[in-house]
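I have placed the structure first, in the form of structure tokens, so that the comments after it can refer back to it.
Note that one protein chain is taken out, while the other chains of the complex remain in position.
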Amino acid sequence: MSIDSEVKMSLPSPPAPGDTPPAPRRRRRGRIIVSATAYLITFVILFPLLWIALLSFRTNDTILNHPFSLTHLTTANYAQALQTLNLLVMYRNTLILAVVSVTIGLVISYLAAFALTRMVFRSGRRRTQNTLRFYFLTGLAVPVYVLLFPVYRLDITFGLFGTYFALILPYIAVTIPFNILLLTGFLRDFPEEIEQAAVMDGAGLWRMAWKVVFPLMRPVVATLAILNVIYVWNEFPFAVTLINDPGLTTVSLGVSQFQGVYSVDYGAMMASAVLVLLPQLAIYAAFQKQVIAGMTAGAVR
Amino acid sequence: MATSSQPAPLTSRRPSGISRRLLLTATASAMFVTATACGSAVNTAGGSSSDGLITLSMQNPDSRTQDPATWQLVQEFNKKHPDMKIKLEGQPVDQHQQRMTIAAQSGTLPEIFWVYDSLAKTMVKNGDLLDLTPILAENGLRAKFAPSMLAGFRSGTVQYGLPYQALITGFYYNKAILDEHGIPVPVTFDELVAAVKKLRTAGVVAIAQGANNSSFSVWAFLTMLDRFGYESKYRDILSGRAGYDNPDFLRLYQHVEALAKAGAFPTNMNTQTYAQAVASYTSGKAAFLDAGIWEAAKIQKSTVGKDTGFWAGPTFSDGVGNQKLVMNVPSAPFVVSAKVEQDKKKYAAVQAFIQFYYSDAGQKILVDNAQPPVTTYQPDIDTTKNSVFTAVLAEASRPGWTSPGAQPDLVVSAATASAMYDSFYGVMGGSLSPEEAVQNVQKTIK
Partner (left out) sequence: MNWLTTRRHFALMIAPALIIYSVYMIYPILYSLYYSFTDFDGVSANGFAGLANYRQMAQDDAFWTSMRNTGIVLGIALFLLIPLGFLLAVLLGGRVKGSGALRALVFAPAIIAPILVGLIWIFLLDPKIGLVNAFLLAIGVPAHPQWIGGPTLSPYAIGLVYLWQQIGFVLTIFYAGLRMLPRDVMEASSLDGASRWQQLRHIQIPMLRETFGIVTALVVTGVFKVFELVYALTGGGPVHLSEVMVSYMYHITFTTQQYGYGMALAVVVFVVGALASAATFLGNRRKGEAR
């Protein structure tokens, strides 16, 4: 490995991007153009979302029949969405599912990744480890619709149907491959000096895994936590198949509530989409630095 | 991947292998337990508590707004029967079908539910559905149905389903728009084409259709299939003695192509949903709407309500057999899980609900929500307040006109039905030629 791996070793304190020295004056005009382009592109990317936010304030009829007139704004869609959806229950359920499945998922993924990379055997079992790692990574290619039937039956068999665990277990399983990909990627190049020092100090396996290595993994774990939470937040196929109790409804089902066989309430759909989206954006905005730090640490391998 | 600089800090002193055997055993036994558990029939049907609580699972996620008739019926039932309770639930139609299928596999069907008839037939074969013959025998319930309303949901001697609502389908038309352009309400296909051409020149959408996630919305065209002899042909087609790609059907598809070329359909037909097509009609932007009686209430409430009439669809001079056909058939059925029989209280609740649904009081609730009764109940309808509903009922009971026994897509497999929808939308949108369209349907028949 060349220079860049050396650099990765110096984590977790990567150079901040902003502190490059000021550009020479002749480049100022260039910078203005660059900035303008950046703002413009961001705006273009965001535009569809702004359009949807705008549509959410218009009646179903005007959305479909006069989509470009900007008069007659109304909050009726929000009233309809709030009346139909039990948002508090939905947020609560989603939060429980997210916290439990993401926590368990990360803990067991980390343990597995640690075992796959940090346990090195003189007898040359590296190959077994690589095979197992590949076995986990195969899951990246599985389309979830294949899983619906069997998972439903598994849940019934295990007596989980109608409980949070009916969703928690498949959610954990689906996130394991990506978690293992990122975690093993990072752990493979983990500086061995730290471990050796800890071994000298008499650290046991458990202490090594949790007290020595894990703290240094925080950025990548944070990234995975956020990406996993986003997954659980948005997950639709399992939720619609495995939830049959209105008390267990999650936010991802919210938007589909307005889609009847013969009638679709697009206004309320847009409004509920916005209601689902805002907390997500807030969460992401709050943790964006973590995601990038974690990607820096793990994903780029 | 970084593979060249593997650190090896944790090498053990004593050569020691990975516990491959232990792992293999653990994983394999976990999978074995799973496989055997799933292989054997699952017996934990949704709750064994004998409390008379039953679930009614429907094809709408929010019945209160999307299927008010059913919602109100359930409310009334729960009020009348404090010792029983129906829990009404539902999902969007695709997910609903998917869930009922998976539930049938696992033996966890809800007590009463709605499904497309093709899936119901599969379930009957598998023994998942209750024979409703004994329930029909009580209180003279059977006598309340016209025989044609029950015939479609029978398999051998097993009456596995009952009509949920009635399908009266065809074209709604906006009289004001037609008058404005001097177009009389068409009767024959040629008159329809002429009307379409005039509307096209005037820049009005002629026939509102929407194919996106609603390819089933070709009701008026399914009736046309019957005007080309579907009723007398389909058994032979299904058994292989005749083909769907016969010259008669091909002629119909050529007519449909001509209609499309005359500019009958909106430019965004393939991207708009059926719901959007309805919205374009109710806002006065389209002259015709291919739909059925379930839209009567919505149209009545809209700005075009007072101008709306209903038409069973065009007759063809080169058609086959009786042209005076109006589609008036039962829609997809209500069915009952076979497991209900094992639980007296649940059985009593199901029985009570069925009796209530088809009682005059129950049917009145349907009518109040602009659904035609599925029994022989004769409703009192305020014809001025419900002009659209009245127009549909009047078209359905025109003297000398009869109904086919079933809608063409409901007597074939789901794969064939899906190909039939695609064949019409394919020709209407110009992505299939009439020949390709009929062949595509034929290919699904094995």
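A and B are the chain letters, set down in written order, and residue numbers restart from 1 in every chain.
Everything below uses one rule, namely that a residue touches a chain if its C-beta (ideal position, glycine included) is under 8 Å from a C-beta of that chain, and two chains touch if they have at least 3 such contacts.
Keep in mind it's a predicted model, so treat the numbers as computed, not measured.
Remark: the omitted chain is touched by one listed residue; of B:T108, B:Q165, B:S215 or B:T282 this is B:S215. Interface note for the absent chain: among A:A76, A:V89 or A:A173, the touching residue is A:A173. The chain not shown here is touched by just one of A:L137, A:I194 or A:V212, and that residue is A:L137.
Checked against the hidden chain, the listed residues B:T70, B:Q97, B:Q363 or B:S387 yield one contact partner: B:Q97.
In the full complex, chain A makes contact with the omitted chain through residues 1-4, 7-8, 14-15, 17-18, 20-21, 23, 31, 34-35, 37-39, 41-42, 45-46, 48-49, 51-52, 55, 63-64, 67-68, 108-109, 111-112, 114-116, 119-121, 132, 135-147, 149-151, 154, 169-170, 172-174, 176-177, 180, 185, 199, 204-205, 208-209, 230, 233-234, 236, 252, 255-256, 269, 273, 276-277, 280-281, 284-285, 288-289, 291-293, 295-296, 299-301.
The chain not displayed touches chain B at residues 1-4, 10-14, 16-20, 22-23, 26-27, 30-31, 34-35, 38, 94, 97-98, 101, 104-105, 118-119, 122-123, 125-126, 128, 211-215, 266-272, 276, 413-415, 418, 422, 425-426, 429-432, 444.
To be clear about the criterion, only the chains that are shown with their structure count from here on.
Centre-to-centre, using mean CA coordinates, chain A is 37 Å away from chain B.
Interface residues of chain B, counted against chain A in their complex, comprise 1-12, 15-18, 20, 34, 37-38, 42, 44, 46, 59-62, 65-67, 89, 91-93, 95, 98-99, 102-103, 105-106, 108, 273-276, 278-280, 282-283, 285, 294-295, 298.
Only residues 1, 5, 60-61, 64-65, 84, 118-123, 125-126, 128-129, 148-150, 152-154, 156-159, 161, 185, 188-192, 195-196, 199, 240-241, 244, 246, 253, 256-266, 301 of chain A touch chain B when the two sit together in their complex.
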